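Complex shown without one protein chain; remaining protein chains in place.
Which chain is which? They are A and B, in the order written, and residues in each are numbered from 1.
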């Protein structure tokens, strides 16, 4: 079995995989990084999104063996160094951007890429960017609000008047 | 998923050699191939990884032609094909950002999904598909759904697009997959207009020649008045009847022409 080395969340990490091992499987089963979730088998739900070499990728749709030497960032590496929630994570909590939490890791990773390429997205741009991330719980409103807030923009108060 | 051998070549030559093995198959961005392999619907013995091969990656515009390397991602085309805005827009509207970060033009046109976007762009532009062995004109390249002129082991190394005076791609999303329920690509080169339709036909992407003739004579939406594709050859499924698709072809073609002028 090929042995691959990746920089995962800032640490050089080696593991043995089969050629057919998906990145998501390597993360979840070899490395116990179970924050990356599997919600579908057709590459559509986005629960598995991580960053590979700085870009959002569906980890269920790439082979680990292709990624020897790559840098991979997952939800487990997103918090601030002191363990507190980063700006996006905090905004998700503040604006009720999650319920069951299953889509959340992928949402946060997609949001992170969005804000990298577009630091002040409009609401429509946010909705469009999240095309590959399905959430069955929130109706997306809290998620959209969270991303607006994380980019320093105003959002309507979420509590009822 | 069945296991396979993985070859990670460092040049197109190496890749070409590796592709000669029995049961070898190219691996582009994997955005189509991996889901298929997960369902155990494909069982390649060897995958030859093309994505990331620097020879196959890039977007270059020179003397009226836009050349895109076969392993260039949709995302890179969306960002860099400013010389051909309609094509950049097409690429930027394929799937979602994560899919665009992996999926490649070579993979898309090698797969030739009847609902895919690039085939409309390639055929509508009259582009040339470049492989490791030859050049194939778009008109000869797309054969049938999921079928192209590629031979066993042949690699799409690039696509050369002549840059039109005006072009536009109109995509009407299938509500679930967000592939094209119908997509129409219109490109105008001087007095010649090409109209390519994806998503609609049981035979895959096709040119709507009646519309082309009408538009050659008069490049305006009005010229399309009364024209309709024959619903008989079109796809009917739970997302839309053949009649509905035929209707959409007309609407989208008109809109594309309007967007060109």
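Here, a contact is a pair of C-beta atoms (placed from the backbone, for glycine too) under 8 Å apart; a residue touches a chain by one contact, two chains touch by 3 or more.
To be clear about the criterion, contacts and distances are computed from a predicted model.
Chemist: What is the missing chain called in its UniProt entry, if the choices are "Protocatechuate 3,4-dioxygenase subunit beta", "Amino acid ABC transporter permease", "tRNA modification GTPase MnmE" or "Carbon monoxide dehydrogenase large chain"?
Modeler: "Carbon monoxide dehydrogenase large chain"
Chemist: Wait, the hidden chain, what does it touch out of the ones we have here?
Modeler: Result for the missing chain's touching partners among shown chains: A, B.
Chemist: For the chain that's not shown, point to the residue among A:57, A:98, A:115 or A:149 touching it.
Modeler: Result: among the candidates, A:98 touches the missing chain.
Chemist: Counting contacts across the full complex, list the positions on chain B that touch the omitted chain.
Modeler: Counting over the whole complex, chain B touches the hidden chain at residues 1, 3, 38-40, 172, 175-177, 181, 237-241, 244, 247-248, 251.
Chemist: Identify the residues of chain A touching the omitted chain, counting contacts across the whole complex.
Modeler: Spelled out for chain A, the touching residues are 20, 28-29, 33-42, 44-45, 47, 74-76, 78-79, 85, 89, 92-94, 96, 98-105, 108, 123-124, 126-128, 130-131, 133-144, 158-161.
Going forward, only the chains that are shown with their structure count from here on.
Chemist: Can you check how far apart chain A and chain B are, centre to centre, with Cα atoms defining each centre and the answer in Å?
Modeler: From the centre of chain A to the centre of chain B is 29 Å.
Chemist: So in the complex, which bits of chain A are touching chain B?
Modeler: 2, 18-20, 22, 41-44, 46, 49, 55-58, 60-63, 65-66, 110, 113-114, 129-133
Chemist: Applying the document's contact rule, which stretches of chain B touch chain A when the two form their complex?
Modeler: So the residues of chain B touching chain A come out as 1-6, 8, 27, 30-31, 34-35, 37-39, 47, 49, 51-52, 75, 95-99, 101-102, 177-178.
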